[in-house]
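Only one protein chain is missing from this complex, and each of the others stays in its spot.
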Amino acid sequence: MNIIQCVELSKSFGRRQALQRVTCAIDAEKIIGIIGLNGAGKSTLLNIFAGYLKPTTGSCKVFNENPFNNIQTAANMIFIDDQLSFSEYLSLEDILKMGADFYPNWQNELAYRMLDYAGIDLTAKHQQLSKGQLATFNLVYGLVSRCALTILDEPMNGMDEVIRTDFYRAILKEYLAFPRTFLITSHHLQEMESILEEILLIDEGSVIAHAPLDEFKEQLISLSGPSDELADLLSETEVYAQKIVAGMTSAVVGASKLFVSEEILRTKGIKVSTLTASEVCMYLTNKKGRDIDAIFD
Amino acid sequence: MIVTTIFFFTSILLVIAIFQILSKLGKKTKRIWTPKRIMIGITSYIILGLTAFIYISFFSDSKIPVLSSSDIKQVEKKFDQIPKYDQEFNSSYLTSDYKKKTWEINFDGDTLPVVINNDDNNLSLNIRQRYNDNIESGKALITYYQFPFIVNGVDLSDEVPLPDVYVAQNQLFIESFSKQQVNYNRLKATIGFLDFNRGAERYEMDNSYSNFIVIDIPRGTEIEDSQGLIYYLE
Amino acid sequence: MHVHLDGTTPIYIQIAEWLQHEIIADRLQADQKVYSQYQLAELFNINPATAGKGLTILLEEQLLYKKRGLGMFVTMDAKERILLKRRNEILTKMAQEIVLEAKRLLVSDEELLVLIRKTQEGLE
Partner (left out) sequence: MQSLTNISLKTIVKKQVKWEAKLNISALSSLVIVQIIFGVLTSSSGSASSGHGHGNLDVRFSIYSLDTFLIVSAIWAFIVALLFTTKAYRVDDLSVISSRTSSTIANIFVMIMYSFIAVIIMISTYYLQVLGILLVEKKSFVTEGLFISPSTFILCFSSICLFGALGLLFGTSFKGPVVIKIFLSTFMVFSFIYIFMTPNIIPLMMLPNLMISVLCLLVATLCFCLTIWIANKSEVSRK
């Protein structure tokens, strides 16, 4: 059952086209990673889902209702990013009380345990927390609210390494305890990869890929071997990146068009290896022919 | 109107300025002033206001009655006839309960020169002369009558300063004391601006005939009225 | 339990192989209930869907069978099938690599056979 449907959704701020004709459908109860460079339109898309922005053209349905200024979608959704702010009069404990008052599925004891684990003093004020503590508190706030749609916009930035891995597990455990739809944007894709089910890749305002994680990763493979062997092969398939060093070529190609079986490749001495999701993302969004080495040659 | 406009705009600037200061202050004292404490502060302020009200309305002693416009009309109805009586030289309106003060003077001869010193025109007196049979010759009786003097609904007859009456070189002098200043605080829990613009609800009484000086002289004596201000009464 | 995320083999395949390993090591007997996808997700700190994919691979290879509403169970001959598969698939692939490597290192066939026999004796 689709929780979010966008049809030809585009959004422009003045002349800047933030989103160009995005069409995607997000299923319920999945953890989905929304990946894209800064300024690719991730936040704009999330803001439209959250009902804060109106699409310029096209439509967007959340819980098959128009989310803009809609109290029903707001009641089943929470948007956590670094802009989350509370009144200066509220200590963290008051904030939790307020959350409990608003969100029907609120889990207060869980919040206390999580914050205690992260070593955050509940009497502190939200504005006094360090960047890492702030990110932690906001994430806990998002998790314990247990909304059917939980949007986490770069929940981990500011947290140090140890806490990050703990809280990835916390997200997974919370997902298992109360299945819901997570939309998580992050720069640490490789850390987060294991808990994701699907990836939505956005570049320059349009959705480039939206697929389950493994399918997404198997899109591209990297071939490395003697240049002459590879030359004819590369001409048939779509090459995403290529580097020729002393007679050896290593290239990233689209796996779908490759008809040659692995045995033949191996006999030709061509090594085949899969790529990590973040590498796939990088190559997919990499502007064709942009290559850092070119700067040094 | 100018005053109100200046007042209007200065109060805007003042309120905005105070707001800026408060918000700066607020930031520092955020920890102390929690919503609960502020609430207590506000409720105690209101209770304080309530007690002030109770104190004022029950315990404040200086109570000066205020006449409503209907009372004033009644008072005025009573004193409309004064000018009529005056023209008919009839002094019946000068009843004793308005008598404020009487002076008894002696003088020689059968003419009494009267000098009214009104150069700083503070006197709005109506001076009358009357023959009185049971005064021996060489004596005169000067009485000062003060009728209600209503301003803004307040009867100030007690406040009107008495004139200064004395005899010197066988002449009767009537002078007024220096101008007297009276301050009143009028308390009205309404929007004064509205009342003002709705026209004085209170009917302002015409106070020109509010006080009289009557000089009683025995028959056969004459008043030398060089200034021509004294009229004759029965 | 650790799943290596360096992208060499997809996680769901690693899960499938781990489960097969469990069956061979008799920690999962025949007709015994197998971990659910949620338990696997918790165990390996991965998304339940990925764990589910691993289970479906074993299901397609008839190593597990599904009882409605109860979950997945190990089939009777699961262990033998895994051993057989491993023998002819994985062993043959390894053999191929050895032969290729030998050719590159210009090792003749006889020397190769002698080497294999010597390693077998060494193991006894």
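Residue numbering begins at 1 within each chain, and the chains themselves are lettered A, B and C in the order written.
Note that a residue touches a chain if its C-beta (ideal position, glycine included) is under 8 Å from a C-beta of that chain, and two chains touch if they have at least 3 such contacts.
Since the model is a prediction, treat every value here as computed from it, not as a measurement.
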In the full complex, displayed partners of the excluded chain: A, B
Hidden partner chain, touching residue among B:89, B:196 or B:232: B:196
Residue among A:90, A:122 or A:282 touching the omitted chain: A:90
Hidden partner interface residues of subunit A, rising order: 1, 28-29, 43, 47, 51-54, 63, 69-72, 74-76, 79, 81, 83-87, 89-90, 95, 98-99, 101-105, 141, 148, 178-180
Interface with the undisplayed chain - residues on subunit B: 1, 5, 7-9, 11-12, 14-16, 18-19, 22, 26, 33, 35, 38-39, 41-42, 45-46, 48-50, 52-53, 55-57, 60, 62-64, 66, 122-125, 149, 151-154, 156, 159-161, 176-198, 207, 210-211
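Simple rule for what comes next: only the chains that are shown with their structure count from here on.
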Chain centre separation in whole Å, for subunit C relative to subunit B (CA means): 114
Geometric centre distance via CA averages, subunit B-subunit A, whole Å: 85
Separation of subunit A from subunit C, taking each centre as the mean of its C-alpha atoms, in whole Å: 32
Parts of subunit C lying in touch with subunit A, wherever the complex brings them together: 3, 5-12, 38, 41-42, 44-50, 53, 100
Subunit A residues touching subunit C - in the complex, by the definition given at the top: 30-31, 168-169, 172-173, 175-176, 190, 193-197, 212-214, 217-218, 266-267, 273-277, 279
